[in-house]
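Heads up, the thing below is written out as structure tokens.
Every protein chain of the complex appears in place save one, which is left out.
Think of it as A, B and C in the order they're written, each chain with its own count starting at 1.
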């Protein structure tokens, strides 16, 4: 990793590139809140920001939001109708990008944010937070963008608890259940970037500077597919870093 | 009818007596809006006023409301959460008195506000407005208070179109369908006051000054039951009339 | 939908965004009825519209039906209350030109809520046991609660292609502002649309003003197709804080609604004969005098008195602040 940017900065800038101008983006808690702010002040001035707290806004928040109902998301917002309105729009199929995090992911992009172990044997189960809005977002968003830490326990053949639907058991699974959203489109981990192939399986398309296909595969417990044109991720430019650090000048999120 | 008060004034004051202090009253359009204002400034200062427009208030409106979402119902209101909130409270069973009007009523207190004729033969059917909120109110209010004009075409054996449930086909009918409200409690017509007997049939309990049991029966097309202790309605007092006329000083409602 | 200035004329808005055969959410309740939009739809002779609405009281739908614009209505209550009848609707239903699907008020509102929520149906307490259910099996049926087995009515979700509403204020981007209620049915009917909302408003303001108090936004800009500055756009219906209900005009209009041979005179004079809503209001002044409009002025002086600030917290304050600790944690 080059010395002039941090991993979080690389991840934020790379995620932002997944957002097209004018799209409705439903952002979950954590880094997604930084990504959307960055996108709005760079290439996506017409982006429409939704959060679970119910903020709907056309402009970047005046301050850095820590939570999805952080007051910074509401100050100078366009509408603050509540979770009722943003989740309703999601359920009507009006969200272009569902932007979530998670703790564990499998090759079909199914995500676990509930816990590890066997839920039906409570003494074996270590609870995380639960679904939060990730399940709703991933069910009904037109496409899903996920940001995740990567190691062999987090990139697994089968998630311990399927909290948030990816492609479930593969092609056709979502359609059979009537899900209105298209499923995972892109996963950005701490090591690289993934898309999904025609079998709806995760496929490495980019590795971060300082990583390699081999290192990434060593941090994945399933047999990871690799795109024929896999390449190194383009690092953030100086201009991008200046803008990003202006959003989080004290490094609250970026470190 | 005595010269010192009008029929509308008698009806308003008589209806108001059906409201106990502290009750939640859901008032429909028309005279009910005057009755609740009168009740709140007389014997029911703790009454809680709901309307379909979504007003929830602890005090009488500052002006005379014409409609159920009249601004007068919202100015200095306690909450204006919308129809969502008042209808939700109704459906939760929190409304004590559902106060409605109607065009036609039958012996079980079923009300028609949709039209006369045979709906399934459109060319024979004369539309009125439709249900409005009366159906919701009469389904779920703990008890129903109805105010109606009376003549033989309006007090009928069977309503042409059952818009708003009274006791349907008699005892047990409401319970069988899971209705949470108790059904009609009192009907105040232009001629007298009715309650319901153990067979859930309308029974005349009071006739207005100037009327008689015979005159009332002559204006009812079903075989009207008459309470053994039927009596003449006590007319409004001078004090009551002063207060009432102060609510509607130009006689907009009262004539 | 991009962040763009959506201002246009009434004529452009209706011409561009309402198609023959559309399902239209008809805004307002017993106030804020979109009368300027009603007139423009009539002027543009839109056909075969399906109307969804909860309740409406000044005869706007009566005019729309009389003009032959409507083939289906799904609603709870419609008339000109100030003449106590829906004359044109009555005639069109009798002749078979109009199909009508009735629900209770909260049945209709619940159908709009389901459409808004993006769910296919929703339970509602009313309607059961009545002729509403008997005659409108398209929109409602009784099922067994899947959890308890008890009987419950469910209504099908209603979603319009386009919504027409009148509001107090809207900004140039389309954020619709209301006060004096948090909503009756417009919030659901508008946000639940498939294509979006046409808004007429008493005032069009800059987004900065709306963003100073976004809790008052009823419809967010991304659902808005067209912003039309249209003072008196709800007349003869009322607009909160701007004007009251014009009862005399409702009664006047109602006398025309009553008689199908008279009604064309009203249509010609007040709708076809007026290029836009400003012309309609000018005609009103010309015919009934400025004092007619002056009578509609509200009693004002009910202003918010609470001191409100949407301030946020800057997490930058945590830089350099050490973790809090004590002897137990240290141990």
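Everything that follows uses one rule, which is that contacts are C-beta pairs under 8 Å (C-beta built on N, C-alpha and C of every residue); 3 or more make two chains touch, one makes a residue touch a chain.
Small disclaimer: the values here were computed from a predicted structure and weren't measured.
For the chain excluded from display, the touched partners among the shown chains of the whole complex are A, B, C.
Between the chain not shown and the residues B:64, B:213, B:230 or B:243, the one that touches is B:64. Residues 110, 114, 117-125, 141, 143, 145-148, 150, 152, 154, 156, 169, 177, 179-182, 205, 208-210, 212-213, 215-216, 238, 240-241, 243-245, 247-249, 251-252, 255-256, 262, 265-266, 287-288, 292, 295-315, 317-318, 321, 323-326, 328-329 of chain C touch the missing chain (whole complex, contact as defined above). The chain not displayed touches chain B at residues 21-22, 24, 45-46, 48, 56, 58-59, 61-66, 70-72, 74-81, 85, 88-93, 140, 180, 249-252. Although one chain is not drawn, its touching partners on chain A can still be listed: residues 29, 52-55, 62-63, 66-71, 74-76, 80-84, 87, 90-91, 114-115, 119-120, 122-136, 139-140, 161-165, 168, 173-174, 177-180.
By our rule, only the chains that are shown with their structure count from here on.
Chain contact topology: the protein chains form an open path, each linked only to its neighbours in the line.
Between chain A and chain B, the centres computed from C-alpha atoms are 56 Å apart. Look at where the CA atoms of chain A average out and do the same for chain C: the two points lie 37 Å apart.
Shared interface positions of chain A, defined as residues touching 2 or more other chains, are absent.
With touch defined as above, residues shared between interfaces to two or more other chains in chain C number as follows: 187.
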